[in-house]
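All protein chains of the complex are present and in place, except for one that has been dropped.
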Amino acid sequence: MTEVQLDLTVNGRRHRLSVPAHYSLLDVLRDELELTGTKTNCLEAECGVCTVVLDGKSVASCAVLAAQCQGREVTTVEGLAEGAALHPLQEAFVEFGAVQCGYCIPGMIMTAKAFLDENPRPTREAVREAIAGTLCRCTGYQKIVDAIMAASQRLSQQGERA
Amino acid sequence: MKLEFLAPQTLQDAVTMAKARGDAARFIAGGTDLVIQARKSGTWPEAVINLQQIPDLGEIKGSGQNFSLGSLVTHRQIEREGRFAGALEALRESACVIGGHQVRNVATVGGNLCNASPAADMVPILLCLNAEVALAGSEGRRVVPLASFIEGPRKTKRAHDEVMTEIAFSAPAQKFASAFLKGGRRRAMEISIVAMAGVVSVSRDGKLTDVRLAMGAAGPKAIRLTEVEKFLEGKALSKDVLEETGRLAAAAASPIDDVRASASFRRHLAGVYARRVVELSWNRISEVGNDRSAA
Partner (left out) sequence: MNSPFRIIGKSFPRLDARGKVSGKAIYGTDFAMQGMLHGKLVHSPIASGEIISVDTSRAMAMPGVYEVVTAKDIPAQRYGSFVKDMEVFASGRVNFIGQPVAAVVARTAEEAEAAAKAVKVEYREQAAVFTTEDAVKADAPLVHPDWQEYKAVPTVKRQGNITNQARLVLGDVDKALKESYRVFTHRFVTNVVHPGYTEPRAAIAHWADGSQLHVWSNTQLPFEAQATLAEIFKITPSQVRVNVTVIGGGFGGKLRLGVEHYAAAAALKAGRPVKFVSSCEEEMTSALPRQPLTIDLTTGVTKDGKILAKAASILVDTGATSGSGVGVASSVMLMLAGPYKIPNLRLESRSVYTNKTPTGSFRAPAGPQGNFAVESQMDIIADALGIDPLEFRLRNIVREGDLAPNGQKLESVSLEECLLKAADAIGWKDRRPEPGRGKGIACAWWTTTSGSSGVYVKVGPDGQVFLNTGCAEIGTAALTGAAQVLAEALGIELGSIQIVSGDTASTPFDFGAQGSRTAFAVGNACIDAVGKLHQRMKEIAAKQFSAKAEEIEIDGGAAKFGDKLLPLKEIAAIAQTSQGGLIAHGTFIAPPTLHDKERTENMVITAINSPSFHAHAVDLSVDAETGEVKIHDYVVVQDVGRAINPTYIEGQIEGGVVQGIGQALSEEIVYENGIVRNAGLTDYKMPTAMDAPNIRSFIVESPSKVGPYGAKGVGEPPVIHPPATIANAIASAVSARVQTLPITAEKIVRTLTEVSETAK
């Protein structure tokens, strides 16, 4: 009995899976569900490319056992856009030149997503603090911070209108 | 790899499972220490016993003077806890420099203490607050002062079937302030090369009183700097007093050389941070609105 039975909701879709108990949430997303938008790199929660949102909070999916996600809800970068319409964060990343190689970007966007949900109008300094656990080697972070600030503004305007 | 995942729904079940499995089973909370260490070393325990579904372990309770942290309280909860703004700021300061959001959203205070790394950042401030940890095991429940709970690097008084359930502490009765500083190469994502926490009060005649200082990452385990505390008792803050504080703190350090820093630099920083923590807390005391001594 080393497999665990999992009931996991990913991007609104329910999955019933049976996976080895030591599998991380990252293993399940990438290898079982073949959702490769969530990236893999250091596997020690240092780089943040594997960040997803678990029950509303950003987590390093490499450090979370899949078994601990029984019955929980995961959002990955694939779950952000609505049809062809990108999420305001995604749009801002495109618009502000925040994307270079792009490998950290799914993790970066998910980190930012959970943060903005909690803290809709942050300062630049707070944004830097929030994404400190997600390494980017291309951009020097400046345009990423620009993009997140712009998205926060748009999201809260949307919120006010709604 | 034959890891078994056990998911008890009650504290009693968790303890029973641990008892039945013996040393081969480990509790898992956030997993940020356990999972990464297991993957890196390639050796997993035979079983992990998940604590996350046990009710009531994830709350911060208390107000005024007496608080308890459920062992599953995450570092993010602590850093965002309004009750700790002000006098207990050092709790938030300690929590908010552990990993990134992704780690702090799952990593727990109980895991931090049970993992017993010499660089565990929650330990120094909890030592200052004379925290006591509650353990529940097959032999029943007991409460152990944190200072004696951690015995050395990755060594604690916890029996393998004991779950840490909560961490309780009382804030000083009189007006006090606290501060936490840590040293590392970057401004984030750093394992402390020295960590320093302090709690100080000031008597009516403007002298330091009930000073508590604790230092992490500068020896096999975090310790209270009792020599420094004794020295500071009843003193007014001055340049000389601060200098002696630094000297005594550096002398109390027994650091190692490693890839992060040399022993001598750690010792040097221990002195600097001890001074600064005392000074910072002293300065804060005028700002914090918890003047219980007047009440």
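Per-chain residue numbering starts at 1, and chain names A and B are given in the order in which the chains are listed.
Basically, a contact is a pair of C-beta atoms (placed from the backbone, for glycine too) under 8 Å apart; a residue touches a chain by one contact, two chains touch by 3 or more.
In this text the structure is predicted, and so the values were computed from the model without any measurement.
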Sole residue of B:M189, B:I223, B:L237 or B:A250 that reaches the chain not shown, by the stated touch rule: B:M189
Touch with the omitted chain, as defined above, among A:G56, A:G97 or A:P120: A:G97
Touching the absent chain when the full complex is considered, from A:V4, A:A21 or A:V49: A:V49
Where the unshown chain meets chain B, residue by residue: 1, 40, 42, 100, 183, 185-191, 259-262, 265, 268-269, 272
Chain A residues touching the omitted chain (full complex): 30, 34-44, 46-47, 49, 76-78, 80-81, 86, 90, 93-97, 99-106, 109, 127-129, 131-145
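Basically, only the chains that are shown with their structure count from here on.
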Where chain A and chain B are represented by their mean Cα positions, the distance between them in whole Å: 29
In the complex, chain A residues that touch chain B: 1-2, 4, 20-22, 24, 43-46, 48, 51, 54, 57-60, 63-65, 67-68, 70, 111, 114-115, 129-134
Chain A partner contacts - residues on chain B that touch it in the complex: 1-5, 7, 28, 31-32, 35-36, 38-40, 44, 48, 50, 52, 76, 99-103, 105-106, 187-189
